[in-house]
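A single protein chain has been omitted from the complex, and every remaining protein chain is retained in its original position.
On to chain A.
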Amino acid sequence: MAGSARTDPASSVPRAGQSQLKYSTRISLLVPIWFLTLQLLALVLFALGFLLTRPVLPDIAVKSVTYSNPDVLLPREFKRVVIILIDALRHDFITSSSGNNDAYYLNVLTTPSLLSASEPEHAAVFKFIADPPTTTLQRLKALTTGSLPTFIDAGSNFNGAEVTEDSLIQQVPLSRGDGRIAFAGDDTWISLFPSLSNGTYEDKNLTFPYESFNVWDLHSVDAGVTSHLWPLLQRKDDWDILIAHYLGVDHAGHRFGPNTPQMNEKLLEMDGVIKSVVNAIKDDDETLLVVLGDHGMDEKGDHGGDSKGEIEAGLFLYSSRPFLAPVDQPETVNQIDLVPTLSFLLDLPVPFNNLGSPIASAMLGSDYNFQKLASTSRIVAEQIYQYRSSHPSFEGNSELAELYSAASEAWNSSQDYESISKLYLAYQEQNLKSCREMWARFDVPSMFAGIVIFVATLGALVVFYFSFDGEVDCPSDHLNFLAPKVGYGGVMGLVAGAGLGYLQSRLQIAAVFGCAMGSIIGFFQGVRKLPSTKSPVSKWTVLALLSIILHGILFASNSYVVWEARSLSFLLVSFGFIFLVASFRLPDAKSRATAVIHAVVFIIQSRIAEYPRICREEQLPFCTSNFYASTASSVSSLPAIIVLFGTAMALPAIIRSFLRTSASYEGSAPLWVGFGLRVVLVLVGLYWTLDYVEADPEAQAYVEVLKICKYVVSRVLFGVTVLGAPLAWFRGLPFCLRVEMTNNQQKIKQAVQNGDVDTASKTSPVSVEIIGFGNTYGSLYLLLFLSIFAAVALCMKPVGGIAVAVMVYQILTLLELGDALELFTKSPILTPTVIGLMATQYYFATGHQATLASIQWDVAFLFTESIRPPLTHLALIFNTLGPFILAGLAVPLTVFYKLSPSPRDTRASEVIMGRVVRAGTGATIYAGGLILLNCIMTFILRRHLMVWKIFAPRFMLAGATVIAIDGAIVASTFLASKAIQGVFEVFG
């Protein structure tokens, strides 16, 4: 019988062997931990150099002497301003469109365009260009400080960050006295300006922050804002700036997409709000109304990047007093231009860091007076000049200095205010340009240091991989010798680096670099003294290394980064055909047929994995998203949920068929796979069904009930799959084995009767057969793997859940192929590499792209209604990096699959641990090779036109990949050591 063996009834466990094994498996963990640390350090160094920062100056602006210059004529000020910030208000939402395009979002929010057409001196609509990243936090910073964000800011959307620069919000209390700002809406404002939430504001009942991140909820923030807006409008003597930040449009975009009835409804509601505010200030010519979007949205309703739809927001200005110079064409202004404009219209000093230029039509006024424009332009230019001269990094730009002196000269000598304002504007524009360029200046030494560590780490990985023969060696034999050398080297390097770095005032970078390089040098010193084992390099190993290079080389061109999912599918299908050819080489007809079938299935899976996709902007028009119900929405489709239920039924059956090949569908397997996994996956389907029903407008009445049910299901599932099942696994290892006792008395008797003494004496009276013995390790570890898989499947959208289920199927197919083609022993790096490639492929198949906008933020509310660490973060991590985590966890299976224990042999168990570590090293080589090539390409292409759009997000993905895979390898090595110890305890 296949996959079974005969042993005597379990004997006593040798204690000494067990503790020896425990020690050697524990110490083996040091290997993946060390590599994880090295790659983390290298990543930090590279990222510090690459993801840019800018100087933030603490200075606060005051009105300069120019304000009192006799030539200076400023626009008449308003007493107060009402700012209605409609999050993600795209420009085309508020412009009138005449075409026959009947999209849900067109010609709905009509008040701004109607007013600006009928009263051009009172009202105007502008195209409002936001700088990327188009995330709310960064936009609010720009809208209040008038400065440019740098890329590193993008990461802090979750935690917020206090604005420490000069801003409109800081200028108000200085000029108008404390507590003159009223606020209702998105609580991001509070994280930016904590002062708004305490003291005076609270006493005067002026601020009403709302939780901002729950994109499932379209109405509660908006209803709250509106309910506070009317009373605040009545109390107009209590404030000078009233900010109402609506989130419904943004959430409708994220949740449903722009071209949906929900968006239509939301825009109608916003139109109503604007209409009533306009009516409320109709008789009050001291109030200015500003309606603006902080950014737009792409065609799916997401934002964060720099596509046209995302950066083109809408701006609408209105006052019952004529204050605008009418222009024929709709004006395009930069988002930061609003800062100086509002400063003048409110008679505040322009914030110290401002880089924007005042909006011309508002400065000219209805009397078309260029003296006003020239005056404000001069003040802003002066402010910019002041800003530039207060930081050394701005020094030495002669072109700008010339522009400034030319403009000042014209101001002093001529009265031609039109040309003066043009000269000042030229200075301001040139300054903006130079700032954009300058803040794209990389810290090359830091980037270089990161690359050097990556190279050295990859070298150490390869040396480590090749210097141990997994068949006979266990790394723990040498770790006693190597670990101190590595540690000593690290400490020495840290000291040396810190010393040298201190002298060069680059303390942190040098210390990190020294520490990492020191430990690597220590490792190489130690490895040299070890006896070298030279095993021939298999062709499969060459193929694995080649495929890593092929994947990494994609990062050399923006086209391949854009089309990475398809390129990877091509690569994996090619792998499948190579497996097919190798299968045909098998001598045994039966195993050949099996291998051929598995290779064909692998090819088909690789092709299918390319199918679910969400297109990035650069792929259009050659790509159609199919991850959600339609291209312009982010709602899952009903068919996807139905297929998800089908998957819940099919996947356990598929796993059973794989386990049956080694007769391992015994013992705990039916309970874990046939029952447990099936129920869990059905509940995952139930969760997404509830979610689907909840999104239905007709189910509004039951929303509360549905919500409760949803959260109960998701929390129970998460608890079971992440805590319950793994704990149960640890406590009592669920072997997939069945013990079968056969009474041989009859047989012996017969043998004696036949005179076959030999058989009679060799047959023991009772024989014990262990069914599933041949896959003891594999089946045991697989159960734990499936538990984590279920958690990942829960955190994926329905199509993503189906995709990861296919990933599990493909991993099993690959394992079966590896077993048939003896890949695990011929080249321990090959299968981990292919699993790594698959992980990247399935990252795309689960509705992601290498862009910030593709992060599925809404899963943050999978378990809770508000942000609750760690559940929120875990849901996002599982959703985004799930395929990589699963890949890392699957790597020990390449050793365990169809591996039977060697009873009473400590050494054999140690060698298995060695093989696990070696396979893990293989996966780390994939991740390390990938990030190294990515960093090199990013370094070379750092001045590329597409660097922020394509290469920087891909670098961030590669960084996340390496950390996820390395981390999962650490975890899987630990879990594998538990499995090995457990098997040893039973069979030892």
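Here is the rule we use: a contact is a pair of C-beta atoms (placed from the backbone, for glycine too) under 8 Å apart; a residue touches a chain by one contact, two chains touch by 3 or more; residues count from 1.
One rule holds in what follows: contacts and distances are computed from a predicted model.
The listed options are "GPI biosynthesis protein family Pig-F-domain-containing protein", "Exoribonuclease, phosphorolytic domain 2", "Vacuolar fusion protein MON1 homolog" or "Dynein regulatory complex protein 1", and the UniProt record of the chain not shown names that protein "GPI biosynthesis protein family Pig-F-domain-containing protein". Touch with the chain that is not drawn comes from one residue among A:T95, A:T541 or A:N558, which is A:N558.
Of the listed residues A:L36, A:L545 or A:I603, the one in contact with the hidden chain in the full complex is A:I603. Among A:L268, A:A401 or A:V581, only A:V581 touches the chain left out of the display. Remark: the residues of chain A touching the chain excluded from display are 557-560, 562-563, 566-567, 569-570, 573-574, 580-582, 584-585, 603-604, 607, 610.
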